[in-house]
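Here the complex is missing a single protein chain, while all its other protein chains stay put.
Right after this comes chain A.
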Amino acid sequence: MNIAEKQEYTATKNACKLCAPLGASLVFKGIQGAVPLLHGSQGCSTYIRRYLISHFKEPIDIACSNFAEETAIFGGGANLKIALENIRFQYSPEMVGIATTCLSETIGDDVPMFIKEYKDMHKDLEIFPLVHVSTPSYQGTHMQGFHAAVQAAVNDIADGKNGKDSTLINIFPGMVSPEDMRYLKEIFKEFNLSHMMLPDYSETLDGPLWKEYQRIPQGGTKVSKIRNAGSAAASLEFGTILACEKQSAGRLLEKKFDVPNYSLGFPIGVNETDKLFKVLEQISGIPMPRIYAQERGRLVDSYVDAHKYVIEAKAVVYGEEDLVCGLVSFLSEIGIVPVICASGGKSGFFKDRIAEIIPGCKEKNIQIIDDADFTDIENAAKELKPDIFIGSSKGYSAARRLNVPLVRVGFPVHDRVGGARLLHLGYRGTQQLFDRITNTIIEKRQESSSVGYSYM
């Protein structure tokens, strides 16, 4: 066997990524009255539901067009229409988000045509919007599916028919937690800005108990607001990687309706959050409200109080590329060295972005791994002897084997409660991360002390 060829093909061992339809489903769960529909086999929707349920701990209904063998041979048009009819009957949706799987993509189903045929069948009815997004799981990761679904919703629904509204902003937060979304909304309110946040699963995937069964959980971005997105004074989108991509929802709106687009990093840490507030001050003309100035002040105060405990601690950071970039920016502010920055994504921009955030990272022997799986991360970590792992629950087994504590952030958090209520963003989110990370490092040192101590 040719050695070069062998190296080209190694199996993925414990993947640090998920497939595109999961990201798309999550976006559709954040639109009011929307039902996600996966066009493919039953297993895809069931597995994705199961995976999301373990993190959000909420009912997650994702419909499927249930391919059978003959569907795979003759095409999925009939199944898609049956599925839409049944969804219409059972869920009375305000929108259906259709994401294709690797199966329907590969047999070449013409979903836009099926949608047109379905609409033609119902000329007498005002049929709900049908947003289609192409998400073959052999292209990119769940993040590509996520961003593609946001873009598809904007592309298919926004019409720019209303005039401009100087107090309205569009916000594309990326794959953040429901708590992050609630916090962002609170911030906009303090700046007297109204918003269209897409997606917004802050209520649909983290809500109170139901007295009566709700077919579709309440909350989410209103379709009418998406329709109106072209009227906004500006769009904000989070993600330094997203900023490098050719297309995004924000850029689409800029091109189509002249809505200025602000590309920001994930606002984690003082520096990145300052950038967000600066933009908000600029758009609204209102200086930073006192409550956030106070939050910022407390955060910096805590940085000072605890700087000795974290300086030069070695961290392994992994997850979605944009989240990792945000975390690394924050960690660099407090002197934690992210010795491994890893992501299962492979946008091609990750290494450069991280290198920008940590100047001289090569000399510091910082390993930046894209297209990583957990075996890669574990192998690299064995050498580098980190003090802490920062990332999703999926790093648990590697962290356990290496006897390194894990601070859970991002998605998924499958082995703890409260994954949906983790706050990562802004001064407040950074404060929570900072306290958790610092205390985890202290606890580890305290536990490995031979005498124990009760004062720091």
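In this text, contacts are C-beta pairs under 8 Å (C-beta built on N, C-alpha and C of every residue); 3 or more make two chains touch, one makes a residue touch a chain; residues count from 1.
Quick note on the criterion: contacts and distances are computed from a predicted model.
Asker: According to its UniProt record, what is the protein name of the omitted chain, chosen from "Sugar ABC transporter permease", "Phosphoribosylformylglycinamidine synthase subunit PurQ", "Nitrogenase iron-molybdenum cofactor biosynthesis protein NifE" or "NADH-quinone oxidoreductase subunit J"?
Answerer: Matching "Sugar ABC transporter permease", "Phosphoribosylformylglycinamidine synthase subunit PurQ", "Nitrogenase iron-molybdenum cofactor biosynthesis protein NifE" or "NADH-quinone oxidoreductase subunit J" to the record, the invisible chain is "Nitrogenase iron-molybdenum cofactor biosynthesis protein NifE".
Asker: Specify the residue from the set A:18, A:31 or A:342 that touches the hidden chain.
Answerer: Once the missing chain is taken into account, the touching residue is A:18.
Asker: For a quick check of understanding: of A:29, A:49 or A:147, which residue touches the chain that isn't displayed?
Answerer: Final answer for the missing-chain contact: A:49.
Asker: Write down which of A:62, A:197, A:368 or A:409 is the residue touching the left-out chain.
Answerer: A:62
Asker: If you put the missing chain back, which residues of chain A would it touch?
Answerer: Residues 1, 5-6, 8-15, 17-19, 21-22, 37, 40-51, 53-54, 57-69, 71-72, 79-80, 82-87, 89-91, 101-103, 106-107, 136-139, 141, 209-210, 212-213, 215, 375, 394, 397 of chain A touch the chain that is not shown.
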